[in-house]
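Have a look at the structure below before the remarks.
A single protein chain has been removed from this complex, and every other one stays in its place.
Chain IDs A, B and C follow the sequence of writing; residue 1 opens each chain.
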């Protein structure tokens, strides 16, 4: 794999790595020793941390961390994961993510894990944007438009 | 909370702790410092570890670890989690689990997290029993019957 | 093991579990699936989390969390660990801890891990008490005296 680790991968990088459309945002990483469990594969809980890592890079790239000059609180409301095949200690992987649906205060993201162009794990999650007092906060218009323009998100 | 930690809780214990039917298997635990993330609540990935902890106690209790004298390989195929409310550093919690559906080699489990009788998190997961070579292994009849008798599981 | 999990064990409980003097504060716990690494034993980093768990119970028991009505910031300055023998998936263990030396703002703690009365791991750590602005805070006199009276700590 010649893509750089831990930095934003764009559509061209992903196509070159054998990852199909419509994915256009990704990040490469390596399986760490501490992510392997007693069954000698990546532990099921670790994938949630991987998607969290991707989300932070994505939120930073998409200006979500900088709304009105400060970082909004964005929390996970629900998540589903489908473990298609194991990921192992020696594997390098690419994570991809995109926003597919928009609610008033929430948005749905999809994630995937790729090992040598093979899809190993998929996930979809609903995120909610909150005010400081944990009440729901409407997604700003420019953020909604960015999700539509760049990821093809639709109102849900 | 007067229930003991880390040991099997039965229907009577759960009712006394304010947890309704049909839950009849549970375990109490405490939130650990290392389970809190930068948002000052239990990290979303930690719940998967909690359900794993519960599953190990449950599999041991239900003789699943002792089929034909050895421990079968049981892996997670998919999981869904619904985060209803936060769990915090000082919280003590009770996990509950039960098997609700049976396939040929697979079974569906449901999980819940309770803090002072309040439901904070729910989850459902599909587990698959495998042979040593990772091919699917049919659930033994006595295991199927146990899931039906004790948890009210139905063929799915 | 008949001692309860996750609650304070006193000198009598520890003696009954085969743990010698001068240990007089402990907590029992079980090895979790997620604490086992690819070498099939408890991962070396996990012990630091165990001592952190013990420390929180200890600080609570010794009123350290309630100085002047609020929780002081106590951080780890350095730590040493000696891994004498492996701890395995099925093991139940008892952690013990005590404060042995006192500085002006710092104190030295010693920790041990016991599996069926056998000492598997030892550790010593220097903790520092800080003000909100991360400057050093002198240990209050009643805390110093408590460490001397209950743990036999000496000025270092």
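The rule we apply is simple: contacts are C-beta pairs under 8 Å (C-beta built on N, C-alpha and C of every residue); 3 or more make two chains touch, one makes a residue touch a chain.
Values in this document were obtained by computation on a predicted structure and should not be read as measured data.
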| item | value |
| --- | --- |
| Hidden-chain contact residue, picked from the options A:15, A:32 or A:66 | A:32 |
| Option touching the unshown chain, where C:48, C:67 or C:119 are the choices | C:48 |
| Residue among C:63, C:82 or C:116 touching the omitted chain | C:82 |
| Where the unshown chain meets chain C, residue by residue | 39, 44-46, 48-49, 52, 73, 75-83 |
| Contact set of chain A toward the excluded chain (per top definition) | 4-7, 29-30, 32-34, 49, 52-53, 56 |
| Hidden partner chain, residues of chain B it touches | 33-34, 36-38, 40, 43, 45, 89 |
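We adopt the following convention: only the chains that are shown with their structure count from here on.
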| item | value |
| --- | --- |
| Taking each chain's C-alpha mean as its centre, the one farthest from chain B | C |
| Computed distance of Cα centres, chain B from chain A, in Å | 27 |
| Between chain A and chain C, centroid-to-centroid distance (C-alpha), Å | 38 |
| Set of chain B residues in contact with two or more other chains | 49, 52 |
